[in-house]
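With one protein chain withheld, the remaining protein chains of the complex are depicted in position.
By letter and in written order, the chains are A and B; residue numbering begins at 1 in each of them.
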Amino acid sequence: MTDSHGSEGHPAHLQHHFDNSRQQFSASKLGMWLFLATEILLFAGLFVAYAVYRSNHPEIFIYAHYFLDTKLGGINTMVLLLSSFTMAWGVRAAQLGQRKLLVALLSLTLLGGFGFLGIKYVEYEAKWKHGLLWGTNYNPESHDDHTGADEHAEEVEEAPTAPETGAPDRLNLEPTVVPPSATGPAGTVPPGEGLPHGQGAEPDNVHIFFGIYFLMTGLHGIHVLVGMSLIFWILLKSIGGAYGPKYFTPVDLVGLYWHLVDLIWIFLFPLLYLIH
Amino acid sequence: MSTAATTPDSNYLNVTKGALSWLLTLDHKRIGILYLVSILSSFFLGGMMAMLIRTELLTPGDTIMTADQYNQVFTLHGAIMIFLFIIPGIPAALGNFVLPLMLGAKDVAFPRLNLMSWWLWITGAFIAVASILINAVDTGWTFYTPYSTTTGTSVTLIVTGVFILGFSSILTGLNFIVTIHKLRPKGMTWFKMPLLLWGLYSTAIIQVLATPVLGITLLLLAMERVMGIGIFDAALGGDPVLFQHFFWFYSHPAVYIMILPAMGVISELISVFSRKHIFGYKFIAFSSIAIAVFSFLVWGHHMFTSGQSELVNMIFSALTFSVSIPSAIKVFNWLATMYKGRIQLDTPMLYALSFLFLFTIGGLTGLFLATLATDIHLHDTYFIVAHFHYVMFGGTVIAFLGGLHYWWPKMTGKMYNEKLGRIASVILFVGFNVTFFTQFVMGSRGMPRRYFHYQEQFTSLNQLSSVGSYIMAVAFFMIAGYLLHSLAKGRKAPANPWGANSLEWHTPSPPPFDNFDREMRGVDPYDYTGWKYDESIEGYVPVGGGDGTRDSRAV
Partner (left out) sequence: MATEHNHHDQVGHVVPVPLLGGVIAALMILTWLTVFVTKFDLGSLNIFIALGIAVIKGALVVLFFMHLRWDAPINGIVLISSLLLVFLFIGFALMDSAAYAPDQIPGYAPRINP
């Protein structure tokens, strides 16, 4: 469809139902933004689940987030931001027809994607080992089976493990969010019987946090993978010099997608790792 | 494909031949036809399920199937009708064909996405139907947890199918929004667009912004079943009511995905067959957008009895009432359009009148249900069933049939038998009311929906309702019969059989591959003064001569 309409001075990339490149480009852009809107609303469901459980059960989130490694999460944020930067620069290179620069920047972006997934893998593996999983798979006791030489340096050693080992000091610094234990309807403790908060005791249903954590980061990870495949595709095409000042739409659109993946991580990072 | 021959008899139907030229076509008209065939097949399947339901309910207890089979049949009736038929019905089938023509454009903005949308539909439909063959779902089309996470039927499979169907719907909506924004011809401002385009535009907004939430809902449901993630499982500290919030955040707007394009079709039909300019154009246009916006604000009215909090119940109840305002604006404007018009009772107009009557009943009974106190009594009774069939069937399906008859000559180049068309539409109207008005009575007397067995006192009403459904079946077989017959033996359709003025009638029937042989300009779609009836071709021609498809004088 595209190629056969090259006559009458139409550029090869211009499809027959568009009048000119501007119209085609702005149509593609609008289409992409609409698609990004659907992506945002896809994630919205998970953010709703997060908001509802966090507001109803802040104790779960405060307790469980110590199992996440803020340092790794922070590094991953920076990696993803940097790859977003190289991508944005890449769009500029495509617009100006700087082919070699474009190839280099796209390769760097792809590298960033690999770095992000690599760090994510390390984090997932640690969770897996410690049985910090979703639903009925949540089984933190399996942590004890692994207290051996095979522990990674990155592992979440500062996390509270079991009540008998005592809580880390940081847990005692949480007076603001967790309401005091008192009487209440079903599922709450009668007066005088509840443990006071801030002793590192494990609240009910901690697995909810890990369910949400794996859903959010997992869905985001899938998007990273998709974005990397797209970047790989335009990288191959840009090596052949497919993009220039007249036609760089795919680079621009893939860039938008990659920035959206970044954007979602910008919100996931503080919500999952930086709970206070 | 692109080097279409431009002989006078060349049109989009005969420009290329062979199965692949259809299955891989990028032409919006052919994709529209592919969709039409697909959704009508689903409609047939869903209709068969409906017949089974009504036959089973002829007597209390076991009539032709067991209770478990009954649960599966009503689930499949709902799931097929909603996900495979009504949601893609008007936008993907009629809309795909008509929208670029109405814009005087050559195609939609993204033809390849359009084809992909159809293939996704086929894939999703195939998976959904496969789940029927493997182990049909018995949860109801709403897939409520916790039952849907514990039943042994193939929920995961059908949910996968529906997820893919959602993608297909998103692509259609995305394509329509971009097309309307970017491909309007010179002279066609937003307020010179035919009102169907406003309907399709508002529909597309909902498709794009609501469907992803269905995606994540179904994904979470599948995760719950496969991995036991526990978000919706009360035993694991999850919240089953949250599932209903998720589900209805999409599925209520989805109701407007069904009705908005139908309203667009009716706006066209009423004006054309009253031979009068549409009354209150801007009100109808903006009320479409208003309905799209309101559609996102009322989902909680499905959950009045689900344990939703009182506070939210009250908010949603109040918001639900406000939806009636834009809907009523439309109805009043349609009536005002007909007032003192020269009404022609052709088949499409009979459907439009049916729509006015049935949709009004459907809409007004919705107000009973929006009232919290009344809803406690009526919730999950046959009153609900009757209400949404009046809106979905009496509204959307009737408008779809009206639109199908209206654009049939344009799509196929053939006229159907007008007399049979009118008779069938009247039979359908009678059958519909016998079936579903009875259900209002049953429901208000307390007959619960989705029940296999019922008390003796409801027997005669149930039988009456079943008889009505058989009458409808007769009408549908008649319609199928004369439409198929017209393909083979029908009279050749003139370019403009109804005297309408939107751009699709300015090109031959069926249209050529490139839609128009000239650059089109926007016109007032509701100004019929430029056309006069010509006995010799039994269609309308421009007052100044010609057949309106070659010159641009009518512009």
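Brief remarks follow.
Following the convention adopted for this analysis, contacts are C-beta pairs under 8 Å (C-beta built on N, C-alpha and C of every residue); 3 or more make two chains touch, one makes a residue touch a chain.
Note that the coordinates shown come from a computational prediction; the quantities given were computed from them, not determined experimentally.
Only one residue from A:A51, A:I222 or A:L236 touches the chain missing from this view: A:A51. When the omitted chain is restored, the residue from B:L242, B:A285 or B:A386 that touches it is B:L242. Per the touch definition above, the residue from B:Q308, B:S324, B:T360 or B:S444 contacting the chain not shown is B:Q308.
Taking the whole complex into account, chain B touches the unshown chain at residues 181, 209, 213, 239, 241-242, 245, 249, 296-297, 300, 307-312, 315. Take chain A: the residues that touch the chain left off the picture are 20-22, 25-26, 29-30, 33-34, 36-38, 40-41, 44-45, 47-48, 51-52, 55-57, 59, 70, 74, 77-78, 81-82, 84-85, 87-89, 91-92, 95-96, 163, 173, 176-189, 194-195, 197, 201-204, 245-246, 248, 252, 255-256, 259-260, 262-263, 266-267, 269-271, 274-276.
Criterion: only the chains that are shown with their structure count from here on.
With centres set at the average Cα position, the gap from chain A to chain B is 37 Å.
Residue ranges on chain A touching chain B, taken from their complex, read 1, 4-5, 15-18, 23, 26-27, 30-31, 34-35, 37-46, 48-49, 52-53, 57, 134-137, 204-205, 207-208, 211-212, 214-215, 219. Residues of chain B that touch chain A in their complex: 1-3, 26, 100, 105-113, 170, 174-175, 177-178, 181-183, 208-213, 215-217, 219-220, 223, 227-231, 233, 236-239, 242, 245-246.
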